[in-house]
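Comments concern the structure below.
The complex appears here minus one protein chain, its other protein chains still in place.
Letters A and B name the chains as they come in the text, with residue numbers starting at 1 for each one.
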Amino acid sequence: MSPLQKTAAIILCAIFLLMVLATILVPAPYARQFRDAPNARPSTAHPLGTDALGRDSLSRLLYGTRVSLLLAPAAALLSTVIAALLGSAAGFLGGRFERIILAATDLSLALPWLFLLLTVRAMLPLDVPPMVSVVIAFLMMGLLGWQASVRVICAAARGVRDSDFLLLARSSGCKPARLLLCHVAPNLRTLFYAQFWISIPLFILTEANLSILGLGVMEPMASWGNLLRGFEDFSALGANPWRLVPLVLLVIVVMCFQLVLPSQEVTQ
Amino acid sequence: MIRRVCLVLVLTLVSCCPSFVSAESASQSGGELHFCLHGEPKTFNPLLVEDGQSETVRYLTGGVLIRLNRQTQALEPALATSWKATPDGRTITFHLRTGLHFSDGTPFTSEDVAYTVKALMDPQLHSPTGDSFRSGDGQVSVQTPTADTITVTFPAPVAGLERLFDQVAILSAHSPKKEMAVLGPFYVADYSPGSYLLLRRNPNYWKKDKEGKPLPYLDSIRLDIQRNHDIEILRFRRGEIHIINSLDADLFDRLQKESPAAAHDAGPSLDSEFVWFNQVPTAAFPDYKKAWFRSTEFRKALSLAINRDDLARIVYAGHAQPAYGPISPANHFWFNSALPAPKYDSAAALRLLTQAGFRLEGETLRDASGNRVEFTLVTSTGNKPREQMVTMIQQDLSQIGIKVNMVTLDFPSLIERITRTFDYEACLLGFTNTDLDPNSQMNVWLSSAENHQWNPKQSKPATAWEAEIDRLMQSQASSTSDKKRKADWDRVQQIVFEQQPFIYLINRDAMSAISPTVIGSAPSVLDPHAFWNADVLRLGPDPSLGAQK
Partner (left out) sequence: MIKEEKTTKLPQNVLRRLLFLFCLGIGGAFLSATLVRFAPGYGVQERELDPRWSAQSIEALRQKQMLHEGLALYYLHYLWALAHGDFGESDSLKRPVRELLRQRLPVTGNSVVRGLGIAWLAAALLASLGLASRGWLYEASSAAFSSLLLSLPSAVVAMLAVQLRAPVFFAIGVVVFPRLHRYIRSLLVRSYDQPHVLAARARGLGSGAIFWRHVLPVAAPPLLALLGVSFTIAFGAAIPIEALCDSPGLGQLAWHAALSRDLPLIVNVTLIVSLVMFAANSLADLAGRAFAGSVQ
């Protein structure tokens, strides 16, 4: 691993550790409103100050990190599994089947996914606990985010299909299902891992975008997107620079995820 | 060679780079007032107006018989020099100004007023303005004995008849331009959908100032279509627009820090925010919850447990006041001053709940059957003050052991739940009131009406107090004595205070931003706050620049 990748990996581990220790480190419950001190400056009681309702910003940041960093990989896993199944089937079977799957992928890209999320939200029963609604939000993102990886996996599967060992297996009388599961999929494993790893920061960013638009994690739960909502007031940011900490943390984590990947793109 | 390529690319990139547009200079020539609409006006026909943007256009272009002065809250003659209503409230006679013309030169006579009234009262026309006059079934008869007198007779008495004519802009009966020929201070000169609307001064406007100079002073008004409130305030700061008619509390504070002369807080407005519980018998939640929501003590206890001062202080940065009831204290005549101020007392709330059979076990409140008291409060997405209020109410009620879940829904889904499926438990919404006379709220208080939000369209009143409110509504609608109507409405406010079907939270202030270059502005609590006197507004040199135009 290059020095850059090592640094990125160390930073990620540190943040994961912070997240796990959140309950011990946190100064106050994330939902508790200190109504005498809304928008307060950093102090010993509130190391990162308080938000507009007087809730401790550091607690909300630590809990938000937990929500985003635990659920984004789950969504990434779901989307990678779907993309892997569809992509390898398309590339392996080829011909009309491949065209249909790729067309369906393009089709789902054109659908108004934002509207779909709105709809799912509106259809959920109202007495669903907030944590469950957060999990459902990330699940929906996973179900809607698989399109980007399908083409890449399909191209790779096509390559494997034309390889010699597969020809040998097929000529030995191997059934297609077995070919797919035992020969094609294992060879694409590194690609699956790479796609999974790339998807995690994408879902973190998607959640941030959705929460800024008001469709993400519900109050009073904290998430990075939620914490970024008060960002329209840039002049106030100049006076209160500590409010940038959630954005800085988001950018650092996403960058680290991208840099850690041992990509073929970086040459020595 | 690569370096040459790089050079070429750099040059191309630099030339493509956006030249970041510099702000326009703050001085304006030609007296064009500039401000923003938050959406497209849906119609230019003044009879069909139902959204805020069309209403702004109607206010600036329409000529009305009687104008409500937004500052003094008194009625003033406009196109009618005088008027007289009969004691039974069914007939009104207007004496009109003579020698006036529409913006395109067509002469103005009583025929035009007759045409407008008949079109408004056409049963096929569905509009809020027309419906306000519809107090009973039957035809409206209009007589025009002379060119400058007109008598209108309604089938049933209309409460507050004269004030309603402030909404009726007179259309021309004969002009080829139809609704685009107007009698107001401005007329629509240019409309680019999605972009802007240009209004030019009407040379035939009837009003003159004290020295006899024809009004309006402004040459034109340009209304840009701008949905994003942050971009709007950015443009105001840069001097591109002169007015922001309605500001949110946090934007107001931002502006006040930078230019205190531009930020105006006219005091509490007529708008209110409130919470109510679903009392529809067929709602989809368990019966024990229905019992809670129907219990008066439950509702009163929750009202006592909510800290309204904190809501006003934190969510609205002090630019709001705790609300007493359906009528805001800003409505001097109709507000019941005998009402006690809203109190915050968790201990008293707990006592009331204990009386009603609830008991506090540790941190949780349980009802008589042992069920945990927990409900979901829905509100609309994208409205930050409402979301913040629900979050604060969550904490307030958790102190008496009640767990509140918040769900935000987009408006259409929310409206479907509260008006069609009734699949919700409690809701927090606000009411934007444009009318001083509470008669326009009748459909909220009649138990058989659509907007009786907690239990709409009842075949007969479900409770005794709702029956009493029904009776009071009928009484005030058919009465013409303002004193008697006020007594009825005072009693309604008293009942609402005792029963808390709506738990009123706050009345927000009327905040607007007016650039110091605008001369003659006098922000009011009634809409339109900043430009109700658009015909006497002028643009002058920017005092901060200290330069002459």
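Simple rule for what comes next: contacts are C-beta pairs under 8 Å (C-beta built on N, C-alpha and C of every residue); 3 or more make two chains touch, one makes a residue touch a chain.
Bear in mind that the values here come from a model prediction, so they are computed numbers and not experimental data.
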item: Visible chains in contact with the missing one; value: A, B
item: Selected residue (touches chain absent from view) among B:Gln226, B:Thr296 or B:Ser398; value: B:Gln226
item: Listed residues B:Gln71, B:Ser220, B:Ser398 or B:Asn451, member touching the removed chain; value: B:Asn451
item: Hidden-chain contact residue, picked from the options A:Ala14, A:Leu111, A:Leu167 or A:Ala239; value: A:Leu111
item: Residue of B:Asp309, B:Glu416, B:Glu468 or B:Asp482 touching the missing chain in the full complex; value: B:Glu416
item: Absent-chain interface as seen on chain B, which is shown; value: 1-3, 5-6, 9-10, 12-13, 16-18, 20-21, 40, 42-43, 50-51, 123, 126-129, 131-132, 134, 193-195, 225-228, 230-231, 234, 410-417, 419-420, 429, 440-444, 449-451
item: Residue numbers in chain A that touch the chain omitted from display; value: 4, 103, 106-107, 109-112, 114-116, 118-119, 122-123, 201, 205, 208-209, 212-213, 225, 228, 231-232, 234, 247, 250-251, 254-255, 258-259, 263-267
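Criterion: only the chains that are shown with their structure count from here on.
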item: Inter-chain centre distance, chain A versus chain B - centres from mean C-alpha coordinates, in Å; value: 42
item: For the chain A and chain B complex, residues of the former touching the latter; value: 31-33, 35, 38, 52-54, 118, 121-122, 126-127, 129-130, 133, 214-215, 218-220, 232-233, 235-236
item: Chain B residues touching chain A - in the complex, by the definition given at the top; value: 230, 250, 254, 258, 310, 314-315, 376, 378, 381-382, 387-388, 390-392, 394-395, 405-410, 413, 423-425
